[in-house]
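Yeah, one chain of the complex is gone here, protein chain that is, but the others are all in their spots.
After this line comes chain A, so read on.
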Amino acid sequence: MTYSYLFKYIIIGDTGVGKSCLLLQFTDKRFQPVHDLTIGVEFGARMVNIDGKQIKLQIWDTAGQESFRSITRSYYRGAAGALLVYDITRRETFNHLTSWLEDARQHSSSNMVIMLIGNKSDLESRRDVKREEGEAFAREHGLIFMETSAKTACNVEEAFINTAKEIYRKIQQGLFDVHNEANGIKIGPQQSISTSAGPGACQRNIRDTGSDSGCC
């Protein structure tokens, strides 16, 4: 299938926060409660429609375990978007965000869009990190923020798609050089820059989903 752009995403965060489950929910629309530890990278892909343009999301689901951390860093390069995930029921996964963020900033493009995700929002009774804390962290570090549940699919679509919208917005503003592969963006096959969005292109009518369904 043709597409206007391909965006490379990485999913990072502590082990057990639900990175692979988020990907599975997004690509296959299903939830698997028990998942194998990820080693290396597992890939997922899905087409989304942003402002009438088909965009292919190529998603790199990385290992969260500390033992694989040095290897995970090598996958950051050339990512246009990152989903930085913590578990709202485990305070330590929130405390480690700074370390993950440092890695992401150090090993990827400065323009990379980072979506902070507080996952497992269905487990409200076990909540250990307030939503406001996630919002404050995101505000402080210039991230987008959402709480999601890979189990109920709440906000999962929105998290991936809103990240794509922000990348697309940056392309329109000329902040991303789409010809520089290091930015994690590729123009689709048989697409010329004239048919793709660029600086000055219409910035309205971004559709597909709202900014937050409010289900979490």
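What we mean here is this: a contact is a pair of C-beta atoms (placed from the backbone, for glycine too) under 8 Å apart; a residue touches a chain by one contact, two chains touch by 3 or more; residues count from 1.
As a convention for this text, contacts and distances are computed from a predicted model.
A.B. asks: Since a chain is absent, check the UniProt entry for it and pick the matching name: "GINS subunit domain-containing protein", "Ubiquitin-conjugating enzyme E2 N", "Phosphatidylinositol N-acetylglucosaminyltransferase subunit A" or "Protein FAM71E1 isoform X1".
C.D. replies: Not shown, but named in UniProt as "Protein FAM71E1 isoform X1".
A.B. asks: Touching the missing chain, which residues of chain A?
C.D. replies: Given the touch definition above, chain A has residues 1, 6, 15-16, 20, 23-24, 27-28, 30, 32, 34-45, 56, 58, 61, 65-68, 70-71, 73-75, 77-78, 107, 181, 186 touching the missing chain.
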